[in-house]
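Let's turn to subunit A:
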Amino acid sequence: MQGRVVIDEGFCKGCGICVGVCPQSILKLDMDTITPKGYHPATCIDEDACTGCATCALMCPDVAITVYREVRA
Partner candidate 1 sequence: MSEKVLMKGNEALAEAAMLAGCRFFFGYPITPQTELAAYMSKHMPKREGVYLQAESEVAAINMVYGAAACGKRTMTSSSSPGISLKTEGISYLAGADLPAVIINVQRGGPGLGSIQPSQSDYWQATRAMGHGDFFLPVYAPSTVQEMADLAYAAFDVADTYRTPVVILADGMLGQMMEPVVMPAERALDDLPAKSWATDGTHGKRPHNVVNSLFLDADALNAKNRERFERYAQIERNEVRVEEYLVDDADIVVVAFGAAARIARSAINDARAKGIKVGLIRPITLWPYPKEAIAACNAQAFLVVEMNMGQMVEDVQLAVNGAAPVEFFGRAGGVIPRPDEVLAQIEALNERLGD
Partner candidate 2 sequence: MAEMECVFERPKSLLPVVTNYCPGCTHGIVERLVAECIDEFDREGETVGVVPVGCSVMAYDFFGCDMIEAAHGRAPAVATAVKRVFPDYLVFAYQGDGDLASIGMAETIHAATRGENITVIFINNAIYGMTGGQMAPTSLPHQVTQTSPYGRNPAYAGYPIRVCELLSSLDGVAYLERVTVDSPKNVRKAKKAIKRGFQNQVDKVGYSLIEVVSTCPTNWGMTPEESFAWMRENMLPYYPLGVYKDVQADGFANVAEAAAARAAACPMVSGYAEEA
């Protein structure tokens, strides 16, 4: 696992922009979950594939995504 995203469901409005821009295509809207604000939040479906590139966070209009990346020695 090179990277990890943490999506804050309190902020995510399920707009799907991150889903469209993720180079690894590992984000999708979780249609089984409804946030307190009434949205289907984005979620990572393959955490092992995340590179921590932060493209999703860069495009997120609600600053809902925090990104971690492996520290290289």
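The rule is short, and it goes like this: a residue touches a chain if its C-beta (ideal position, glycine included) is under 8 Å from a C-beta of that chain, and two chains touch if they have at least 3 such contacts; residues count from 1.
Selection rule, in plain terms: all candidates are chains of the complex that A comes from, given by their letters.
All figures in this text were calculated on a predicted structure; none of them were measured in a lab.
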(request) Please find, within this complex, the candidate from 1 or 2 that touches subunit A. (result) 2
(message) If we count contacts the way the header does, which residues on subunit A are in touch with candidate 2 in the complex?
(response) 1, 3-4, 10-11, 13-17, 20-21, 37, 39, 52, 54-55, 57-63, 65-71
